Each structure stands twice: as structure tokens, then as C-alpha cells.
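Working notes for the structure below.
Here the complex is missing a single protein chain, while all its other protein chains stay put.
Order of writing sets the chain letters: A, B and C. Residues in each chain are counted from 1.
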Amino acid sequence: MDFQKEAEKILDYKGEHEPTWCGGCGNYGIWIAIKRALSEMNIPPEKVYLCFDIGCNGNMNDKIDGYRFHGLHGRVLPAAVGAKLANNDLVVIATAGDGATYSEGMGHFIHTLRNEYPITFLVHDNQNYGLTTGQCSATTKQNIPMNSSPDGNSAKTLNPLDLALSLDPSFVAQGFSGDIESLKEIIKKAIQHQIDGKGLSYVNILQSCPTYNKATTQKWYFEKVKNMENLESKEINNLSFARNLVKDLETEIPLGVIYRSPSAVSFIDHIKKTDPITKDRATITEELIASLV
Amino acid sequence: MDFQKEAEKILDYKGEHEPTWCGGCGNYGIWIAIKRALSEMNIPPEKVYLCFDIGCNGNMNDKIDGYRFHGLHGRVLPAAVGAKLANNDLVVIATAGDGATYSEGMGHFIHTLRNEYPITFLVHDNQNYGLTTGQCSATTKQNIPMNSSPDGNSAKTLNPLDLALSLDPSFVAQGFSGDIESLKEIIKKAIQHQIDGKGLSYVNILQSCPTYNKATTQKWYFEKVKNMENLESKEINNLSFARNLVKDLETEIPLGVIYRSPSAVSFIDHIKKTDPITKDRATITEELIASLV
Amino acid sequence: IVRSASNKVDVVIVLNQQGVKWHLEEIQEGGIVIHDTKKVRLTEKDSILLKEKNVQFIYIPAAELVKENEGNLQMANTAILGYLWKLFGLPINSIASVILSNFAKKPQIAEVNVKILRSGFAFEPKNFSDYKFPFHPLSFRDVIFPSIDQGKLKNYFSSEMMSKPNMSLSSNVLVSGNEAVSLGAITAEVSEFFGYPMTPSSGILTFLAEKAHVSGMLVKQVEDEITAAGMVIGSMSVGSRALTATSGGGFDLMTEHLSLAGITETPFVCVIGQRPGPGTGLPTWTTQADLTLAVYSGHGEFPRIVIAPRDTSEAFYLIQEAFNLTEKWQVPVLFLTDKFLAESLFLSDKFDARKVKIERSVFDTSTLTDEQKANLHRYADTETGVSPRWKVGTISKTYITNSDEHDIDGNVIDDSESAILMQNKRQKKVKFIEAELPKPIVYRNFDLTDENIKSYGDICIVSWGSTTNVVLDAMDVMKLENPTKKISCIHYSYLWPLNTVLVNEAKESGTKMLIFEGNYQSELNEMLKMKTGKGIENTLLKYDGRPFFLEEIVEKIYNLFK
Partner (left out) sequence: IVRSASNKVDVVIVLNQQGVKWHLEEIQEGGIVIHDTKKVRLTEKDSILLKEKNVQFIYIPAAELVKENEGNLQMANTAILGYLWKLFGLPINSIASVILSNFAKKPQIAEVNVKILRSGFAFEPKNFSDYKFPFHPLSFRDVIFPSIDQGKLKNYFSSEMMSKPNMSLSSNVLVSGNEAVSLGAITAEVSEFFGYPMTPSSGILTFLAEKAHVSGMLVKQVEDEITAAGMVIGSMSVGSRALTATSGGGFDLMTEHLSLAGITETPFVCVIGQRPGPGTGLPTWTTQADLTLAVYSGHGEFPRIVIAPRDTSEAFYLIQEAFNLTEKWQVPVLFLTDKFLAESLFLSDKFDARKVKIERSVFDTSTLTDEQKANLHRYADTETGVSPRWKVGTISKTYITNSDEHDIDGNVIDDSESAILMQNKRQKKVKFIEAELPKPIVYRNFDLTDENIKSYGDICIVSWGSTTNVVLDAMDVMKLENPTKKISCIHYSYLWPLNTVLVNEAKESGTKMLIFEGNYQSELNEMLKMKTGKGIENTLLKYDGRPFFLEEIVEKIYNLFK
């Protein structure tokens, strides 16, 4: 690798501001991995649409280059999908926190998966609401005391990958903020899936939050994660295999591309009209009016 | 069975109005099954809180007795849960359409399952938006043309039971509007689960809609459904078994109680305080103020 | 052109026994009951009532007429329709063409139906004393007329049957408000429509979806209203034209996104089809009770434009203007229809698809030097507050569409100076928009003399949205009945920012003023009070879900002349 060249490339993605995350925050790793992935794939900043949610994760919005969108808490998916459907040439990457994705925005998450909108979705899963000072999220371990649930989070811990796999998705992966290199590779594959027009690529990124998440720390993850980079394609294409793989949230947590549907069709291909429309709209309206009762 | 007595009991649940559903609508069957279940369980109308969503299903609201709530499209679960948490003595039954549950209200569905709020939830799954004249819902079969998707619904068909099972739920069942007797039994078990304080009981009810749903008709269901009434408890308690069972949406569609968690704890038990509070609130406030900096 | 609904019934058709019961009181003196069962059962009290009203009963053996033509029983209605048409004194070709075009894909069914229609038209009932249909002065000035080859009709009908006063409607269009909005959206080159079904706006989603093959528009029913709003903003944020439509309850859910459009200055258009709330309310009825909602919803403060078309014609043209305005000023535009306008068919002058010029107002960067490009700022402060908005993905100078308060490139800020600058920049658009928006339209049922060019007559009515249709009909009626009484109407289709010039002018002219609104809280009048210091003294409010009826409006005006 030509490091000099790589460094320059990443510089392309330099934002106007320096990050403000806490020391040791996993967002740094994700930030670097995204920049590297885009650079290595030679996608220039002006061809990418980076869509951010609200949260510590979304604070990346002005620390990276590219056309960017920074919208409402829990709502990054509709905006990103709307953008992609309006301009299929853009590489659209939506990022959001676990709070945004699995609570406020749960409906969007499920229906974006079902519809195979061809964007890339990266979830910064730090298992809490970082920005609002450490409340539990759906992925917070059950019974862990958090801000606003001092007796321990009472709801069952969500397994987001298992949930996603119940929807027959086209691309499911898991990364870890502590392993930037492998995360970068996963992100590249996810973006490639989009570029290939194959549907939604979803990556859950396990992210440390040293300030509020004392349950699943960087160290905790390092002991548990297991890289699955070397899955065979017949395994990656096997839904049951994948569902089995992701069950474990405690001892051997899989990292890598976990499932790729062999048959997925992107939304855009699904609705593609046979004949491109050549008439101008005024003419179309005139003809429509003429044909109406 | 003393039919005379039973008829009188169902009469208890007679509403002020006659139903207005289309001829042959599956809502009639569900309506009868609910009334019978409540009667047979000797639950008087004043002890039940029937919470309705908006839709053809929700039009039941003034065709049955009981204290009732008829709120907003997709939002029946929060209201029903709020009611139950305020008064645990009520038997709270929430009903909603597939449109309400699996689209507008998807977030509530998932989080109500995760939290094991101890209510009973019956979904009238007629695989379309009946009230708004036949648009596709999440459970509409893919590629079927519907109002507003004349080229065929482009999204993948949702398998709601599979989705629910990915959340480690406490009670999952499936009924069919065409088999009132078995549906009634399922509803009774679901209500019993609530009364026993075991958490959420969720029943997906396959419902015919002769007016708009031409894909999965009453007849179609009769050919495919398979009664699973006789599952052994070790099967009912087995999550993998259940997940396997519900996979099939086309040939052998299971009816009955499909999964019961052996270990579920209801939200109310989970948060129960050890000591009941005996002081009056003004005193508590005074003490709190005294203890504050 | 008939624009209003009336609460008097001339003809009742009884297809089941209850029909007569339901409408007993509304049947006009001298009205008609048509029935297809041999005998109509009536209570004694009811028979007396009907006799007193001189109501006639006409029995049409619809089942027989159907049989004659080898149709099936569902076609009985067609026979009755045929007879009705004769009763109305209308030419049979108009209604026949409707049938032909409805069954265009099933020519055999079409033929049977047309034959049955003819039998009905030809039918002569017994015991029927001659009946002069009590034409309302405005009724049936124009009639439905689809573009079916008239030659074809000659196969079925005598020239006599077709020889009624000239009804050529080739210069007219009969569509619902929803269809008019949809046609306007197609014309405006909207490229994405994201919707979620909700009465009374679902028709837009249905119509656009059905025409997607022809228009090329991407039409998608999404999982909820929040998604629809978010997707519209996403599409608009990269430089596209997107639309959504809902009703008040669904719009509530969109208001957080409305506010997002406000701070990011992203164009946004949403159709709000009004139906009576609160809550689910009367979901299949009409209202004008979401005006203040449109004006004040969404947290925080930001400029917006609110438009409410009066009829299908305004719906068609103004939705196009809405897109020009939202892109020019980079403020959200809310487009208020109502159930009455949205779902009823109205006849209107044919729409001109080339009348409203498309003005994208997307900043053209193609002629800029690299340096000029680098100096572009998406949120640069300008005289009008409008900054350059160029399409995402086009040049290497990027920006952030940022929900956080931001600097000229969209980077997050929170210092006092920048915050003030940005709020001022956004808000200063208001006075320019105010100056640019078309004034309310003044209608008069009298000629303006040169000397008195601003005269508002004896009475000046203020109204908005589809209520104005009924007002205009009432003004026509008054003119026929009382040609010396002069009435004007100030019609608002552009409601916000609120133009008060004409209302003030009218007030100063000394005319008696009167406002009609389909709501309880007198929403427009309250806003007029806020902006002019004084409301309009005479008010008629209606909030039972029904549109205004012609008779109510006429009566109210009469009372004011007393």
C-alpha cells in the first residue's frame, strides 16, 4: 500500500472541523474506517451523499467531506432513501445510532430492509443513547442500570441481526469500531453491494462508548468478537446458517459479512419500467386529460 | 355445553350497533370468537378494556360491549399498555389491523414484545388496508397488484410470526377467522396468559377480506391452514421449533399457540418494587426536598 | 357551472325499502320518487306527508328492461339512469359516452349497458302527469362528456335522442380535486411521490400510481407519514421535485419534518386534504379546520406558504405554482384541499398544461469558474435571504443540509452571532414572499364603473378554499333574483403570508362584510384580526362535516340586506 497516497486520499474526506468525541470513543474508529473505505474505492466526495442521524454518531456531519445531510433523530433512512430514489447516481450512505435505529426509527429500519432500497446503512451500535447522556437503548443488555433506568433496563436485549435476518434481507454484516481495518473492508463490501444495484446493505457496528457504556467496553468486545472474514460463499448465502451465527451476543460475536441473499432484487430494479418515458410532461398531461372521463 | 346459557352470555357482549362489514368478511368470525372467549371465561364487560385501532377491524368498537377505546391508526398498543400499567386489574385486549400493526405501528409492535407488557394483542391480518379500499400492507404477498401499486406490491412479504420470534417473545399464536371455534380457544389461552401475569400474548389472525384481498381468500386459507392444537409443551417451549414451524406462508400454515417462553417475566413483575409505598405523596415530596442539595 | 351542494332533493331513487325513509323530509315539493320494486311500502304518516308535498311515484320495471337486453340484474341501475336522463331533459349521448369509456376494456358489457340505457331512456311510465324538472337556475349548465367517438353512438341512438342543446364539452374537463392535483403534479415535473393512504387524499396516491407508466413518476406507498415526509425532504435535498399528500392526522406526524425543511431551507410540498377532526373525527366528511394547523405547526419559527385551491382548476394550476414557489424561496408550501373538493367531480374549463412555466430555481453552476465554485455557499446571506441551491453531486464544492443551526456551508454553529444571522436570513424572505404572492381574487356580481374601480358593492364576502364555489353560485343566484344588490367576494387561495390589503380596502369602502368558513374557530377571521386589528363582523361558520349549501349562503346574504 502506498501510504502517502492513501493519506492524501483520506485527506480528501477531511471535514471542516475536528471531532469532539470523548477520548477513547469508538466513533473515531468508525470515522476513519468510512473515510478510508471511500478513499480506497476512489469515490470522490462530490459523488457521495452521507446522511447522518442525530446523536454522538451524527456529530460526524461536519468532520468529514462529501455532500451531507444531518436530519432528525431516528429519521435518517427516509431521507437517505428519498435522495437515492431521486438520484441513483449518488452513493448514499446512511449512518445512525442504535437509539435512532432500533427505537425511534424501528419502523423505517424494518421497511427499508423489506423494500431493498439500494443504499448502505451503518449503525453505530454503542448500546446506549450517548448524546443524551447514557440512557438505555434497545441493544443495552437487560438489567444493566442506566440513566433513567437506575434499577436496570427492564426490556429484553434486542438482537438486531437476528431481527434483520427474519426479513429475508440482501446484505447483513457486523463490524467493530475497535478493528478499523476489518470494519473498513466490510464497509467497502457494503458500498459495493449498493453500487452493484443489489439492494440494501446493512452493517451493525459494535461501538465502544467509554463514557456511558460500562457493560460492553472495548476490552469486553476484544475478548468476544470473532472474525468471520473467511466464510465460504455457500455459507454467506445460507439464511439458516446466518441465523445460527448471530444468535450469540455474549461469547463469540461474529464480525464480517454474515449474510448475502443470492436472489435479492433492489427496489429500483423491481419497479423499473420497460419503456423509458420520452414525452414531456405537459404532453403527457394533455393526453391524460383527453383520456379521462 | 348449555347453549341457552352461552347465548345469553354472548348477549352480555352485545354492542349498541349491528356490524357493517361486507358480506363474507372475516371480521364477523373474529368478532364472534372474541365475544365467546370473554363469555366463556366469565369476564364481565365492565372488567375488560377493549382497545381498537382504526380500520375495518376497529369498526367493531361500537358493536360489542365492554369499556372500550378507539384511538388512532397504528397506535393501539401504547394506549392499551398505558391503560394496563395504570390499572393492572383490567383485562386489556388490543386489536388492530395488519396495516396498523406492521406498518404505521411497527415500532410499537416490536417494543411491546420486547417489554413483555402484560396485555393481549390480536391482529386482524387481512393482508391489506381494508378501510382505505385495498392498498397493500406489509403482509400482502409480493407482486400482487393492489390499489396504489397496480404493478404489484414491490416489497417482500413480511412474515410477522418469524419477526416476533426473533424477539424472544412470551406467547405467539396464529388464528384464522374462518375457524371460529379454534380461534376462540386461542384467544382464551392468550387472555389467560395475561391474567396469569406472564407478559404479552400476541395472536396473528389470518382474516379473509373478500372485497379487496383476492390473493389469500377464505378458500385459499382453508386449503393451507394446519391446526397445531396438539403440540406438546416441549415443542411449544422450543424457540427453534417454533421458528421452523412459522417459516411456511404458502403450503402448511400453522394455527394454534406456536410458542410460549418457559422463562418470560412480565414487565410489571420485572419492575416490581420490594416495599409498597405507604406514605402520602406530600410527605414524600417534603422528604425529597429536605434531602436535596 | 355548478359548484355547490344543495340540501334539497328533487328526485329520490328507491333501490331498497329504507331509501324513502331516509330522505322523506328533504324531498322537495313536487318531487319524484322512482322505484324499481312494484310497490313501495310506506307508513300512513309518510304517505300523507308525501301527498301533501305532491310527490309523484314512478315505477320503472328495471329488471324487465334488463332482461330484454340480455343483461344481468346488476345493470338495473343503468335502466334507471337512462330514464333519469330523459327526465332531466338531457341528451343521451353524454351519459352513454361515460358508460362506453368506463367499460372501454369490456366492449360487450358496454354494449349491453348502452342498450339498457336506451330502454330506460325510451321508457314511458304510466300514471305520470307531466313533470317539469325544477331546474335550479344553475344546474346542468354543462354536462359530463368524455372523449368518445360520437360516431360510434349512432349505432345505438336515434339522432333525436342525441339532438339536445349543444353540450360539446371538448373544452371542459370533469375531474375530482385529487385528480386535478395529480395532473398538476405530473405537469410540474414532480418526479417522486411518496404517500400513505388517508382519506380524503388517498385518491392522489391511487391516481398517480395508476398513471406512473405514462408519467414516468416514481410513486411509492411507504410505511407511514413520517417516512413520506422524510423521503420528500431527502429527494428535494438532492435537487429533485417530490410530493406527498395526507390529511390532518397524518400531517401532524409530518410536522417535525416540516420544521426540518424550515431550518434546512429544503423545498417541501405537502397536500393536506382537510376532513373534520379532532382525532379520527368524521373521516369521510369535509371541513376547513386545518388552516391554523398549516400556519403554525412544526416547532420553532420559519417562513412558509399556505395555499388552498378553490376548485379543480386552481388545484391544477396552483400545485404547479406551489413547486415554483417552494424552490424559489426554499420554504415549505402546504397545499390545503378538503374532502368536498378532493373527492367530488367538478366540471371545469379544460386545463392548459403549458400555462404555468416551470421555474426550478436550481442554481446553475455550469458556467462558473473553479474559483467561483469554491466561493459558493449553500447558506450564504443575500438581500432576499435566498441562497444558491445547487444539486447534490454536481460540483466538488459540497455542503451540509443541516438540521442543527449552521454556518453558510452548513457546518454546525452555536454562537450567538451566527444564530441571529441565520434566523434573520431565513425570516427576511417573508416580506419578499408577501410582496410577490398573488393577491386574493375579487369576484363581483356587478359591473365595475370606471369611477368606482375599487368598489366592493353593498356586501363583500370573504372566503377561502372550496367554500368560495358556493359563494360564487350564491352571487349568481342573487344577481338573477335581485340585480340591484351588488355583491363582491374576496377569495383567498394564497392564505399565508396573509395579504390584508384588499380586506382593508373593502373595509374602508364601507361595504358590509361577511365571512364564510367551514370551521368552528373562524380560523381565517382570527388571522385577519391578528394582522389587521379587526375581524369581519358577520360570520357564518359550519362545522358538521357538510360543505356549505347554496341555500344557507343565499339566506345569510338576504338577511344581511334586511
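As a working rule, a contact is a pair of C-beta atoms (placed from the backbone, for glycine too) under 8 Å apart; a residue touches a chain by one contact, two chains touch by 3 or more.
Fair warning: this is a prediction, and the values are worked out from it, not measured in the lab.
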Please provide the labels of all shown chains that the missing chain touches.
A, B, C
Candidates C:Y83, C:F123, C:Y196 or C:F251 - the one touching the absent chain:
C:F251
Among C:L65, C:V232 or C:I263, which one is in touch with the chain left out?
C:I263
Which of these touches the unseen chain: A:G23, A:P150 or A:P276?
A:P150
Spell out, residue by residue, where the missing chain touches subunit A.
54, 70-74, 103-104, 106, 129, 132-133, 135-136, 138, 147-151, 154
May I ask you to list the residues on subunit C that touch the chain which is not drawn?
226, 247-249, 251-253, 255-256, 258-260, 262-264, 276-285, 287, 289-290, 292-293, 295-302, 403-405, 414, 416-417, 419-420, 423, 427, 519-521, 526-527, 529-531, 533-534, 543-546
Spell out, residue by residue, where the missing chain touches subunit B.
16-17, 44-47, 49, 51, 54, 59, 61-62, 65-72, 75, 77-87, 89-90, 107-108, 110-111, 271, 273, 276-277, 281-293
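Here, only the chains that are shown with their structure count from here on.
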What are the two chains with the top count of C-beta contact pairs?
A-C
I'd like to verify one number: the distance from the centre of subunit B to the centre of subunit C, where each centre is the average of its C-alpha atoms, in whole angstrom.
39
CA centroids of subunit A and subunit B: separation to the nearest Å works out as 32
Overlap residues in subunit A, where contacts from two or more other chains coincide:
107, 110-111, 271
When you check subunit C against every other chain, which residues touch at least two of them?
212-213, 220, 223-224
